[in-house]
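What follows is one structure encoded as structure tokens, with my remarks underneath.
A single protein chain has been removed from this complex, and every other one stays in its place.
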Amino acid sequence: MDHIPLSAYLILSAILFGLGVAGFIFRKSVITVFMSIELMLNAVNLSFVTFSYENKNIDGHIYSFFVMVVAAAEAAVGLAIILTIFKNRGTLQIDEVDSMKL
Amino acid sequence: MDSILFIIAAVAAIGCGLNLVLQSHPISSALSLIGVMSSLALLYLLLGAEFIAMAQMIVYGGAVMVLFIFVIMLLNAGAEKRSDKSLFARIFGFPLLAVFVVPLSFLIKTTFSAQVSDVSFGSWVGGTAEAVGKQLFTKFLLPFEVISVLILIAILGAVVLAQKEID
Amino acid sequence: MSFFIIVTLVKIAIVFGVFMTTLAYLQWVERKVLAHIQSRTGPLRVGPHGLLQPLADVFKLLTKEDLMPPHASKFFYLLAPFIAVSLALVSISIIPFGPVVDVPFFPGHKTPLGITDLNVGILFILAIGAISVYGIALAGWSSNNKYSLMGGLRSSAQMISYELPFTLVIISPLLLANELSFRGIVNSQADYYLNFIPRWSIFQMPFPQIFGFIIFMIAGFAETNRIPFDLPEAENELVAGFHTEYSSMKFACFFMAEYANMVTIACVATVLFLGGWHPLFPAPYSDWVPTAVFLGASFLLFAQGNKIGRKGDHITFPLFGLAALVLAGVFAVPMLQTYIVPIFWFAAKAGFLLFVYIWIRGTLPRFRYDQLMHFAWTFLFPCALINLLLTALMVALFPNQK
Partner (left out) sequence: MNLWLIPLCPLIGCLLNGLLGKRLPKQVINILAVGSVAASFGLVLAFLWQNYPLNTPVSEHNFTWIQSGWLNIGFDLTIDRLTAVMLLVVTGVGLLIHLYSIGYMEHEDGYARFFASLNLFMFFMLILVLAANLLVVFVGWEGVGLCSYLLIGYYVKEKFAGDAANKAFIVNRIGDFGFSLGIFLLVIHARTLDFVGIAAAVKDLPVENSMGWISVATLLLFVGACGKSAQIPLYVWLPDAMAGPTPVSALIHAATMVTAGIYMVARVAFLYGHAPIIMHIVALVGLLTAVFAATIGLAQNDIKKVFAYSTVSQLGYMFLGLGLGAYSAGIFHLMTHAFFKALLFLGAGSVIHGLSGEQDLRHMGGLRRAMPITCVTLLIASLAISGVPGFSGFFSKDAILAAAYEREPWMFWTGAATAGLTAFYVFRAFFLAFLGKYRGHHHPHESPFVMTFPLMVLAAFAAGGGFLNVPHWLAPMFPVVENEAQLPMIISAAFGIAGILLAFVVYVAQPSLSDSLKSAAGPIYTLLINKYYVDELYNAAIVKPLTLVSRAVLWRGVDEGLIDTGLVNGFGQLVQGIGSVLRRWQSGSIRNYATWILAGSLLLIFVLGLANGGAR
């Protein structure tokens, strides 16, 4: 078998996405949760690129490019936020940061 | 040939992803995330998206993840402690996740196995830098400009946040 | 297919051997040059003119005690030098040293001089450069020592900062060449203006990249943590920076990685700005330049041998002269010229750049950290940007200058 079915790529991306979600749900460090988000983005990128291969159309690449840019911006802001949280609260535990409630 | 490459990359990706979730130390998670990204870059190459592959390495591997590592080192973040909060997530998280991934994969399998073509390396190399650039500056010019503005705003926001005094 | 693999393996073997030797002796050269800059005589004892010094160093590093700092996170501590050196060595694999030639003894087969050609070569180099931060950062972090951590932080910050002018300034020759693969870039610099000015990027119309070249070299220094940008290993501030806790072979890895990066940068600069393997003069004259050079060298050496100098010189100098003579003969063989003359030119340019590295190390003091950042963001980055804009403008205005 020298050909990979397209669905393999998609399933891989689904699994990676699931792993990202798992990281988001089960991890307790803000930074790791943030990295899980990046993982999800990557998974989505993979399916973008896969579909653009399927359709022989380059738009998927453009989308994943945009996703990367957004991810970079998000990382910059998010990490700054994390820094501020750490400065103000002295913790990185995501469960400690729960004052946004009634 | 490329089935081997795919299997290697996929296994590496999934392994690193699992590692990301399972490791208790942020640095290990970060490195495994880099691993995921590198193997994804390889997969992009297999899918004929060489520019995206390189951009993946440069942007994610080079910029984003370096930022992560930098912050982790700066805050000297240690291994995370157990917490008894957010009961709901700990109870329902895993079942929901299983229900999320398994049927999704099944759906994909049944949907896309039938009529879509197989992937073979080099059969379509559309993602050259030239092609991507052409698209980017003709069809997607407005989104491109908008996203550049977004980046600018993000930089400003990061600077402001990072400069904020503690009080 | 299989033939392709075999040829590639052979090329890898050759390149690897030459590369490692270069790294080893680059250090010897550096010590010699520094010594003469500071009017000392560098290594002398081990072998004639200390020529065996690198070997000795390797033995010393191998036999040193390999100590493991306590409370260091072991895995990353071991991983870091591995990342550093492997990434440093990988990037040589896409540097083209010469044109595409027939494979000797196998007529009908052609192969490029150089391990492989990637049609996104530049991006590959950038990617590798981007990744290679982790080696240093991890080393600094994992060895659980505040000096190392400082070094690691500094180096990662410095590399991120200098990545921008580096990338920006790389783009301008790409605009001139309208290519991403190294071979294409080199080929685009093949011709000569008025039959004697080479069409290298630094001379190339419509916008000569001379400033680009200078900025590239500065950023390259910073990327490789060389003086005057070697803040991560500033002895007087943080003992030895990120590799304070490393000893023996792991330390050697970092050492090797640094020199490998130097060589890589030099090669990339050669390819991007100095026209790769294209000689300084048009072909008919330039083919005999190597021979002439080596002949001159051998005569010099023989002359030196006759003088009474240090003990043993009158043996070693003629021997070297003999070797130079042989080399001259080799370069004179027309059949070989197609293979080795381009490599000679490439090596000459890269070597010159490496010499510049060492020269500057011997000349300039070290920056202060804030000065470093200030320089990067407020001077180098805008310069690179302006250079890029001007290039783009000129290329857009005079598209037919190519």
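Just so it is clear, A, B and C label the chains in written order, and each chain counts residues from 1 on its own.
Throughout what follows, a residue touches a chain if its C-beta (ideal position, glycine included) is under 8 Å from a C-beta of that chain, and two chains touch if they have at least 3 such contacts.
Not measured: the values here are computed from a predicted model.
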One chain isn't displayed here. Which of the visible ones does it touch? A, B
Where B:V11, B:V99, B:L141 or B:V159 are the choices, the one touching the absent chain is B:V99
Full-complex contact with the absent chain, from B:L22, B:L74, B:A89 or B:I147: B:A89
May I ask you to list the residues on chain A that touch the chain which is not drawn? 21, 24-26, 33, 94-95, 97-102
Could you pull out which residues of chain B are in touch with the chain that's been left out? 85-86, 88-90, 92-93, 96-97, 99-100, 103-104, 106-107, 110-111
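In the analysis below, only the chains that are shown with their structure count from here on.
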What are the two chains with the top count of C-beta contact pairs? A-B
From the mean C-alpha coordinate of chain B to that of chain C, what's the distance rounded to whole Å? 33
Centre distance in Å when chain A and chain C are each reduced to the mean of their C-alpha atoms: 37
Once you find the CA centre of chain A and the CA centre of chain B, what distance in Å lies between them? 5
Among chain B residues, those touching two or more other chains are 51, 55, 63, 67, 72, 74
Chain C residues touching 2+ other chains are none
Provide the residue numbers of chain B that touch chain C in the complex, in ascending order. 25, 27-28, 31, 34, 41, 50-51, 54-55, 57-58, 61-63, 66-67, 69-70, 72-74, 76, 128-129
Along chain A, where are the residues that touch chain B in the complex? 1-12, 14-23, 25-29, 31-32, 34-36, 38-39, 42, 45-46, 49-50, 52-54, 56-59, 61-62, 64-66, 68-77, 79-84, 86-88, 92-93, 95-96, 98
Chain A partner, complex, touching residues on chain B are 1-3, 6, 10, 13-14, 17-18, 20-21, 26, 29-30, 33, 36-37, 40, 43-44, 46-49, 51-52, 55-56, 59-60, 63-64, 67-68, 71-72, 74-75, 77, 80-83, 85-86, 89-90, 93-94, 97, 100-101, 104-105, 108-109, 111-113, 116-120, 124, 126-127, 131-132, 135-136, 139-140, 143, 147, 150-151, 153-155, 157-159, 161-162, 164, 166
